[in-house]
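With one protein chain removed, the remaining protein chains of the complex are shown where they sit.
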Amino acid sequence: MMIVLVIRALVNLNGPGHYLHWGFIQISVANVLLIALMVVVFVGAILIPFRRGKGRNR
Amino acid sequence: MSAAKGTAKPRRFNPDRDVEDWHGAYVPYDILKEALVALLVVGVLIAGLSIIFSSPDEHPVTLKSWTANDPVDFAQTAITELDGTSAVATYGPPYNATPGSSQSIGFFSPEKWFGVRHPVNTAQDFVIDPLRTLPNRPALTAVLNRYTSAPSSQQALWTAAYEKAVTKASFAHGALRVPAGRYGPVAPMMSALTSMARSGSLDGALLSSSQFYDTNYTKPLLYIADGTYLANLAGQQHLQGNQWGMMNETGSFPGQAWLWLYTLWYQVPPMNSSPNADLQVWAIMMGLTVLLVCLPFIPGLRSIPRWSRVYRLIWRVHYQDLKGPATT
Partner (left out) sequence: MSIETGSPGPQTHAGPDSRQWTARARKAAVAAFPPERLLPDRQPAYMASWIYVFGILTLVSLAWVILTGCVLAIMGPTWWHMSTVGLFVNSLHLWSVEAFFFFMVIHLWGKFFMAAWRGNRRLTWITGVVTFVISVGAAFTGYLSQQNFDSQWISTQAKDGINASGAGAIFNVLNFGQMLMWHIVLLPLVVVALTGVHVLMVRRRGIVPPFVVEGDAASSAPNSSPVETEDDS
C-alpha cells in the first residue's frame, strides 16, 4: 500500500502536463510514452521467444 | 470443394492475396484457459492503473462560473449575441441560415444541404428570452419592450456603440461599468443579463427553455464556447487545435493518441489556414479509412508485408521447423 501512495504522490496525473515540440509537432509526454510503449511491446511480441513446450497449452 | 455456383476460374497464385492450405502439424491449445488468463491479467492491469493514476474530472464551466471569473468577457460575448455578429450567430447550418457560411469543397457542401436542424437565434435565445423569464422586473420589461419595438437600424446603432464601449468595461461592486455613451436600452439589458448569469439563473433558463426534462445542452454550450474563457482554460491544458489538442487529455493523462493522424492534417497547409479545413480533413480521413478497409484489394499496398519481411521474424519458428528435422 505504501508503494502505491508513493507512486501516486510522484505521479499525480492531475497536475499540469508536459509537452514536447518538434517543429510543427506538439505531443504530450503521456502520449509519447504510450506510443513508445506500444512500439516496444510490438517489437517485443515479435522478438521474444515463444516456447511451444510439451505439456504447455500455449 | 469447388463452388457449386457459377464457374470456378483457376487464377494465378498471388502471394499477397492467396495462401496454400496448411497441411502441417497442429499443437494442443486451450482457448478458454487462455481467455480466462487474459481476462485476469488485463483486470489486474487496469485495476493497478486505476489505483495509481485514477481518472481526470475537471469541473465544467457554467455561465455562472464564467461571469464570476471574467464578467467583462461575458458582456463582450453577450453583446455580439444580441447584435448577431457572434461566431454562433454567423455560424450557418445547422444552427441558422447565414449565407456563405457553410464549408465546401467545390460544389460539395453537405452542411448546407442538410440545412438548419438545431435552430438558434442568439438575440432571442441568449439575451431577450432569458431576460423575460425574470419575474417582477417592470423596469426591465419596459427596457426589453423598448428594444424589441425599435426598428432594426436603431437597434444596430445602440448595439454597435455598446460593443465598442464594452472593450473598456470593468466590473466593480457587483456591477458592470462601461464608459458613458448612447446605448439606449442595451446597457441595462447587458447589466441585467450579467447579473442573471452571476446568480446562476441564466444556466437554468437556457437549459429548460423548452421543457422540464432537458438533456440537450446545445444552447448553453454554444454560448460558453463563444466567449474566450473556455478557450483560455483549454489553452492552459494544451487542448486547443493548434496545440494538437485533439490528442490530449486534461492534466498529464494520456489522451486519444489514436487521433494523431486526424489532428495532424489541421497543422499542415492548406488546411491550417483554410475556412473549409474541417470538411477537407474529414474528406482526407474518410479516404484514408476506405484505403485501410480495402487494403486487401489494393496491389502494391497489400505487398508491403511481404516486402518488409517482418513476417520472417513472426514465423521464424515455423521456418526453422521447415528447415530442421521432421516434426514429431
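A and B are the chain letters, set down in written order, and residue numbers restart from 1 in every chain.
The working rule: contacts are C-beta pairs under 8 Å (C-beta built on N, C-alpha and C of every residue); 3 or more make two chains touch, one makes a residue touch a chain.
Keep in mind the model is a prediction, meaning the values are calculated, not measured.
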{"item": "Contact list for the unshown chain, restricted to visible chains", "value": "A, B"}
{"item": "Absent-chain contact - pick from B:35, B:97, B:156 or B:175", "value": "B:35"}
{"item": "Sole contact to the chain not displayed, among B:136, B:149, B:273 or B:308", "value": "B:308"}
{"item": "Contacting the left-out chain in the complete assembly, out of B:161, B:192 or B:234", "value": "B:234"}
{"item": "Where the missing chain touches subunit A, by residue", "value": "34, 37-38, 41-42, 44-46, 48, 50, 52"}
{"item": "Touch residues of subunit B, complete complex, unshown partner", "value": "1-3, 5, 8-13, 15-32, 34-35, 38-39, 41-43, 45-47, 49-51, 53-61, 93-94, 102-103, 110-111, 113-115, 117-118, 215-218, 221-222, 224-225, 230, 233-234, 239, 241, 245-246, 249-250, 254, 256-259, 276, 278-279, 281-282, 289, 292-297, 302, 304-306, 308, 310-312, 314-315, 317-319, 321-323, 327"}
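As a working rule, only the chains that are shown with their structure count from here on.
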{"item": "Inter-centroid spacing, subunit B versus subunit A (mean Cα positions, whole Å)", "value": "27"}
{"item": "Residues of subunit B defined as touching subunit A within the complex", "value": "27-30, 33-34, 51-54, 56, 236-238, 243-244, 247-255, 257, 260, 267-268, 310, 313-314, 317"}
{"item": "Residues on subunit A engaged by subunit B in the complex (per definition of touch)", "value": "4, 7-8, 11-19, 24-31, 33-35, 46-47, 50, 52, 57-58"}
